[in-house]
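Got a structure for you, written out below as structure tokens; questions coming shortly.
Missing here is one protein chain; the remaining ones are kept as they sit in the complex.
So, subunit A:
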Amino acid sequence: MRRSVGLSSLTRNAQTTTSYQTHGSNIRSTHISSLTTQFEVFRASISAFAQSHAKEIRDSPEFRNEFARMCSMIGVDPLASTRDVGANGVLGEGMEQFYWELAVRVVEVCRKFREENGGVMEVSEVREVIEKRQQKVDGSLVGGGGISDEDIIRAVETLSPLGSDFAILSIGKKKYIRSVPKELNQDQSVVLECAQVLGYVTMSMLRDNLDWDEARCGNVLQDMMSDALFWVDDQAEEREFWIPKFGA
């Protein structure tokens, strides 16, 4: 842009700026509208894809998982209800049904073992229990392909609009379902992560690895035992605090 001199250049500059702005906003809005169209098309096709591959999505945990991942990448909630996509979510009724049924079973399992584990249960353990029960009782939930941990997590997430106490906790390398309205504090999370290695921890393990003093170790362990997050074994060299895990 040529810089002009003189007073008139001020107004000219202002005009230029405005015209650039209008032009820019024009471009933006076309851009947005074309993106919106693209998105609509994409959403329609993903929905069509979901319909035509309904069986694979239902039957294969890997397929289902990849698909859900793709949906979340482009910001489509595969289970999103339904208001804006007509009668069904993107995945169709069958899929919603699947996750609802799964959520119901997750709730059942978490309730059943709450007395044993204080309401914190590893996602994979919940999955194992559900799978085992399915084998024992009838056929399967939907399809025969089994369930993945991601399915369980997604099922728990479908519960959140209900204001449920169910939430997913990520501690260390593992994911847990918390089914009681209780948060783990920082120390408790650290201790739980330590316990993941062997399935249990002791006072001296905590002292040596975390560099905490005796009182701090003792308090955390005591609290977690009171919350039923740990069971103690008094027949070892030193009292061991075990993560209750015996569902499957």
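We take it that a residue touches a chain if its C-beta (ideal position, glycine included) is under 8 Å from a C-beta of that chain, and two chains touch if they have at least 3 such contacts; residues count from 1.
Heads up, the rule we're going with is that contacts and distances are computed from a predicted model.
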item: Undepicted complex member, UniProt protein name, chosen from "Serine/threonine-protein kinase", "ESCRT-II complex, vps25 subunit", "Isobutyryl-CoA dehydrogenase, mitochondrial" or "Cilia- and flagella-associated protein 36"; value: "ESCRT-II complex, vps25 subunit"
item: Which of A:40, A:62 or A:115 contacts the chain that the document leaves out; value: A:115
item: Among A:9, A:22, A:37 or A:226, the residue in touch with the chain that has been omitted; value: A:226
item: In subunit A, positions touching the absent partner; value: 115-116, 135, 225-226, 228, 231-236, 240, 242, 244-248
